[in-house]
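All protein chains of the complex are present and in place, except for one that has been dropped.
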Amino acid sequence: MSAGWRRGLGRFASDRASALGLALLVVLILAAIFAPILAPFPGDVADFHTANRLRPPDTVNWLGTDRMGSDLFSRILFGARITITIAVVAVGAAVVIGVPIGLLAGYYGGWPSNFLMRVSDVFLAVPQIVLAIAIAQTLGPSIENVILALSITYWPFWARLVFAETRSLKNEVFIESAIALGASPLRVMTLHVLPNIASAIIVRTSIGMGGTILTAAALGFLGLGAPPPTPEWGRMIAESREFLPEAWWYATVPGVAIFVVVMGFNLLGDGLRDFLDPRIRRGARAK
Amino acid sequence: MTLLAVEDLSLGFATEAGFASVLDRVSLSIERGQVLGLVGESGCGKTTLARAILGVLPRETARITGGRVLFGGTDLLTAHPASVNQTIRGRAITFVPQDPFTSFNPVFTVGDQIMEILKWKSPRAAAPTGRGWLPAVVARYPSERKRADMDAVLELLDTVQLPRPQQMLRKYPHELSGGQRQRLMIAMALLPGPDLVIADEPTTALDVTIQAQILGLIRRLASERNVAVLLTTHDLGAAYEICDAVNVMYAGQDVESAPVDRFFASPAHPYTTKLLASLPDANGTASGIPGEVPGLITPPGGCRFHPRCERADGPCREVRPPVDQLGGGHWVRCYHPHGDAR
Partner (left out) sequence: MRRIEMILSRLVWFVPTMAGLVIIVFLISNVIPTDPVKVLLGENATPAQIEAMRVKLGYDQPLWVQLARHFHDIVSGNLGISIYSQRPISEDLAKRLPATLELTLTAIILSVALGIPLGVISALKRNSLLDHILRVISVSGLAIAAFWLALLLQFFFAMKLGVAPLNSRIDGFGPTPVTGLMIIDSMLDWDMESLHSALSHIALPALTLALPAAATIVRFTRAGVLDVINSNHVLYQRAMGLPPGLIVWKYVLRNALISTVTQIGLIFGVLVTNAVIVETVFDWPGIGTFAVQSILQSDHKAIIGFTIWIGALIVIVNLLVDITHSFIDPRGSR
């Protein structure tokens, strides 16, 4: 097994795509952390200078200015903080809700488990964005509410995944013997089941981050995210619409930013899947 | 008359660990109507040799480094690939695969798959010349020939002892037993009217009780139709049952060839004798061959069997022994053969 892991690790490191994904994310997170230092005009998150409005990119405003004359580069850097916060907190909450539900339902079975899985099926039957829009709208536009809306609509993904994995693991000999040896259900779940399904959860989480960022941006685009002047990327794109086609940079800059982050998470997720996928690892172990 | 002659064929595969030399100057020849057994342990290169003759080596990793595959005077390795595909593969040379379970496409009925072969490879169809103007997917199957082909299929299914062939053709592969599938495979190999059938371990995936029937069937049909068969097998018993002659391979090299009675009566190569001795005797005891099959990334020089051979000496490690004709169609590649009674 350790040989399989080592081979997987080598494959992960040598895979240029996943390395690129990781690099993109590291750069982005650093940019978000050091936004106040890196931004040429950190005050432009809230300040405006209408005399400078809609300037194309130049040496002063590297990525141009928006309709209020604020520096787009600075706003993008601060926007990264919002985007990353939303993705991490919303997905984190969905994992915290979904994983225990899936674990309990998969371990115990019976009607409560069926009920829980049916509830998650119902959530999965409707496009996430529809429920998220409904929730975000009823709660009122704010970052906290976007996060809440996303967590409520995303937990079923993890519940389903963990449920299926736990179900199939429960029949494995090592789980059965742990139960036969008198290990408590809690112990079996946390020490035997969870470590074996962790890789599947990690992969799903990394790919889920990308999807969450896209949904959050869509909510922002519809005006359901943080209120202005918050530099939320989706809202910035919505604002830029009326200035097309003249102010091309205005719509381009936040769009590229979203693209780069989502790409980073997707590439990382793909790499992690090749590296951690239980089926691949099982195959390597069998040889 | 020689039908197929493999001459000094060398090839290998690019692997992560380096280039694996899987065939090292292998030669072999089959007469018209002859059943030749290609015998050796798993991994000795017999399946690779069969695939090299068929021209279906993995394109990305396999590299042929020398030799010729002469069929009816044409070198299949250098001939125009499309014309080999149209006129030889599936017509003059057909194939019975190792695993009848996975060699049928699971989502088409066996009838569809048999008729597909005949649509392109029927003996009643003129050999196509060059490329048609239509893509192959939408090519027409003339209805008159289709009817004649269908009659031939039904007749042959009866010959290979498949009852109620009409119903059988409508079934999907997973609805048939292993023995039924392999009988169908044999029928498919014979329907195009080939000169040579390459049967790659045709019975290893089957029940022991069915193995003998399938082997008997191959032998009988080959004799009746004067079709040559190249049978790869690791089962010496099977070779004894149905072959006219036997070729032995070890670690990618051919070591000995003889008519079947001479082969079992007076084996010459030390590997062959050990292989025969390793068969369980009447008491049910079997003796293995000491040592291990060598790796093919850095194979032993000279005769690749020398690390396991108590007769080996200097030359064995340096230069591969040449073909030594022992008479009566029996030859060996060894400096110190057994029963050296010429």
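Labels for the chains are A and B, by order of writing; each one numbers its residues from 1.
Just so it is clear, contacts are C-beta pairs under 8 Å (C-beta built on N, C-alpha and C of every residue); 3 or more make two chains touch, one makes a residue touch a chain.
Note that the structure is predicted; figures quoted are calculated from it, not measured.
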Visible chains that the absent chain touches, using the contact criterion stated earlier: A, B
Contact with the hidden chain (one of A:Pro40, A:Pro56, A:Pro112 or A:Pro127): A:Pro127
Would you indicate which residue among B:Pro97, B:Gly302, B:Pro321 or B:Pro337 is in contact with the undisplayed chain? B:Pro97
Which one, B:Gly73, B:Pro106 or B:Gly327, makes contact with the chain that was left out? B:Pro106
Could you please point out the subunit A residues that touch the chain left off the display? 17, 118-119, 121-123, 125-131, 133-135, 137-140, 210, 214, 217-218, 221-223, 234, 237, 240-241, 244-245, 248, 251, 254-255, 258-259, 262-263, 266-267, 270
Contacts of subunit B with the absent chain, listed as residue ranges: 51, 54-56, 58, 60, 84-86, 88-91, 94-95, 97-99, 102-108, 116-117, 120-121, 135-137, 139, 172, 174, 188, 198
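Here is the rule we use: only the chains that are shown with their structure count from here on.
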Please report how many Å separate the Cα centroid of subunit A from that of subunit B, as a whole number. 55
